[in-house]
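Following: one structure in structure tokens, then a few remarks.
Note that one protein chain of the assembly has been removed; the remaining protein chains are unaltered in position.
Per-chain residue numbering starts at 1, and chain names A, B and C are given in the order in which the chains are listed.
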Amino acid sequence: MADVCSINNLTRCLIEGGMNPGLANFISILLGVVATATLPLVTVIFLIWVERKIAARVQDRLGPNRVGPWGLLQSVADALKLLTKEDITPLGADKFIYNLAPIIAFASIVLLWAVVPFTPLHVGANLAIGALYFMAVGSIATIKVMVAGWSSNNKYALLGAFRTIAQLLSYEVPLVLALIVPVMIAGTMSLQELTFAQQGMWFVFMAPVAALIFFIANLAEVGRAPFDLLEAESEIIAGYNIEYSGFKFGMFMAAEFMHAFTICVLTAVIFLGGWSGPFVHELPVLGFVWLGLKTAVVYIFMLVLRATVPRVRIDQLMAFNWKFLVPISIVNLLVTAFLLYVVRALGLTPAPGQEYNFVANLPQTIVLFVGNLVVVGVVVTMIRNWARRQRLGEEARSLALVAVEDENPAAITLPAGH
Amino acid sequence: MLEFNVQTLAFLLFSLFVLGGAAGVVTTRNLIHATLYLILSLFGVAGLFVLMSAPFLAVVQVVVYIGAIAILIVFAVMLTRSMTRLRDLYNHQWAASAVVAVLLFVLLAVGVILPVWGVNGAQTPTEVSDVVADTVELGKALVDRNQYVLPFELASLLLTAAMIGAIVVARDDE
Amino acid sequence: MVPLWAYLLVAAGLFCIGAYGVLSRRNAVAVLMGVELMLNAVNINLVAFWRYLSPLNMGGQAFVAFVFVVAAAEAAVGLAIIISVYRSRRSVIVEDVDIMKW
Partner (left out) sequence: MAVLNEWAFVGVFFAIAWVFPVLPIVGARIFAPHKPNPLKQSTYECGVETVGDTWVQFKVQYYIYGLVFLVFDVEVVLLFPWALAYNQLDFFAFAAGLLFIFLLADALIYAWRKGALEWV
């Protein structure tokens, strides 16, 4: 292995080749960064095509099919078109931060890729606090919205920005609460070690509720359907980026597509075992393939969701978060903490050295899974009771209306208290 | 003195962010710009935390200050329409304040920091350990009955109380 | 490694700039921003002393975490008060709110 100069031992090779250690280190870091950061950029060009194609199929259309084979080069053509479009800056705009906003938008998404583990050996930065890094970079997204909305000097942009910020802030709460669960199970925040911990059993089986909440909250963070009301044309024209044109608008759009892809990767890493799969330790590059497959499954699920679900209203959006997702994620956190404690007290955790064994992980997985099922069951029952009460109330009201009509057909009024 | 390496370079860069951002905060008329300067300054503080091997605090700094407090300040600026009536930036005592601030800095630097912890100071740490407690240790310390469990619970209580108080104060009374 | 005094100097500078902002600005929101700067200067000091003097004792980090909590509570309540004052007096200038003064 010492003779082969691969990316894994590049630093050592360069030093042995007579280079200054500091410089060699820097060069290997730089190469790693460029490789990691270019990957999402290249992928997103392809993914826009995938998205348009799938949306078209769901809606019984053909989708892009003119530029290149099967329309594959459509995104490239779009990018070139945006590059030659005039870039208009509104007169009242705050020039510097107006130009800064699309850059922040794009950079904040690229930054997420610094901690994604691709294979057992290839990871950008194996930060010990990787999960929180993800949260921190995510919170920069609110800054970009605020800056874009404010600097455009447009009422619609500002209103859209405020709505968007309210949405992003709200959905960050269930997101973090759901993220605590895998951290608690694995006892680590490093994404690479979280993946290692899932070699025996994926966390989606140990914490299905947390996985679902994580995915839904992330959908809202990206602003994907059914949570895409930050670009609701009917209400706020196009949201915070209304005054942007040309490639600056393209930056916002590319950032959104990239964000959507990135959250699929992170869902796959945190809950679906990341690169773990058969033969991954014999051939590390295989991890890349497994990760890609899992990401693709999540991504296609998201696309079908986008093509089939209607948009929610803003009061429904807020109520759904604060009165449904947040309470459930708190209860889920409590239940998981309690069950983990019980599991450990009963000695159902895998014996040392058996952590990556599927069978050894089964007992605790079953306990946690049943616990999650109970949570879901209770929630579903509560919602059904609530809905029944609502329905009975509606029926009683309409019956009262009919009764009033029968007694005095001339005076059709709503019953008192309405 | 400062030796020249990557860490020193990063330190100087982050210090520039911190102090430059802070100077922007106190001198800018436009409050939204001031908030952006505040974000820059707080980001620099997060960078300094990373250099001091406290990555958890650095990330929390970004999440709490930049992600939440800065946004809250923007909301407050918008709600109070502070942007529309930009009157005088400073009050009548600004000159005295500037003198006080500069004097305080000189006093701290010359009187306390350099003699006590400076080069050949009275209590300059001679050798700095490379072993640093990590976040797991922090987690244990926060809920250890002999350490910080009481402040930990009180923190939760304080935040709950602050939220209740702020909601009561900020809402329109129907 | 960067010496301890360098961090302390930066923290002292940040503290003094923040203090200047608090003492001289007229807008209440700007005053609050100055307070945040001062709290951050304290945080730098706490972390620096923790790192250089007792990196195995968790006191420094735990204290910074509690400062975060207090800063958040302070910002939340302070801004709420400013909004409330604005509603009743149509002003966010600190000197205009002098009803408690005599």
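What to note about this one:
Here, contacts are C-beta pairs under 8 Å (C-beta built on N, C-alpha and C of every residue); 3 or more make two chains touch, one makes a residue touch a chain.
All values derive from a computational prediction rather than experimental measurement.
Here the chain not displayed is in touch, across the complete complex, with A, B, C.
Per the touch definition above, the residue from A:Phe288, A:Trp322 or A:Tyr356 contacting the chain not shown is A:Trp322. Residue in contact with the omitted chain (choice from B:Leu16, B:Leu103 or B:Ile164): B:Ile164. Shown as candidates are B:Val6, B:Ala95 or B:Val110; the residue that touches the absent chain is B:Val6. Residue-wise, the contact with the chain that is not shown comes from A:Leu111, picked out of A:Leu73, A:Leu111, A:Ile300 or A:Ala400. Think of the hidden chain as still there; on chain C it touches residues 65, 68-69, 72, 75-76, 79-80, 83. Mapped onto chain A, contacts with the missing chain fall at residues 25-26, 29-30, 32-34, 36-37, 41, 82-92, 99, 102-103, 105-108, 110-111, 113-115, 124-128, 131-133, 153-156, 158-159, 162, 165-166, 169-170, 172-173, 176-177, 180, 183-184, 187-189, 237, 242-243, 246-248, 250-251, 314-315, 318-319, 322-323, 326-327, 330, 333-334, 337-338, 340-341, 344.
Listed here are the chain B residues that touch the chain not shown: 6-7, 10, 50-51, 53, 55-56, 60, 63-64, 67-69, 71-72, 75-76, 78-79, 81, 83-84, 130, 135-140, 142-145, 149, 152-153, 155-157, 159-160, 162-164, 166-167, 170-172.
Here is the rule we use: only the chains that are shown with their structure count from here on.
Remark: chain B and chain C have CA centroids separated by 7 Å (rounded to whole angstrom).
Note: centroid distance chain A to chain C, computed from Cα atoms, is 34 Å.
Within chain A, not a single residue touches two or more of the remaining chains. Within the complex, the chain B residues that touch chain C are 2, 7-8, 11, 15, 18-19, 22-23, 25-26, 31, 34-35, 38, 41-42, 45, 48-49, 51-54, 56-57, 60-61, 64-65, 68-69, 72-73, 75-77, 79-82, 87-91, 93-94, 96-98, 100-102, 104-105, 108-109, 113-114, 117-119, 121, 124-125, 128-129, 131-133, 137-138, 140-142, 147-148, 151, 155, 158-159, 161-163, 165-167, 169-170, 172.
Those residues of chain A whose C-beta lies close enough to touch chain B in the complex are 22, 97, 127-129, 132-133, 135-136, 138-140, 142-143, 146-147, 150, 162, 165, 169, 172, 187, 189. Across the complex, chain B is touched by residues 1-10, 12-21, 23-27, 29-30, 32-34, 36-37, 40, 43-44, 47-48, 50-53, 55-58, 61-62, 64-66, 68-73, 75-77, 79-84, 86-87, 92-95 of chain C.
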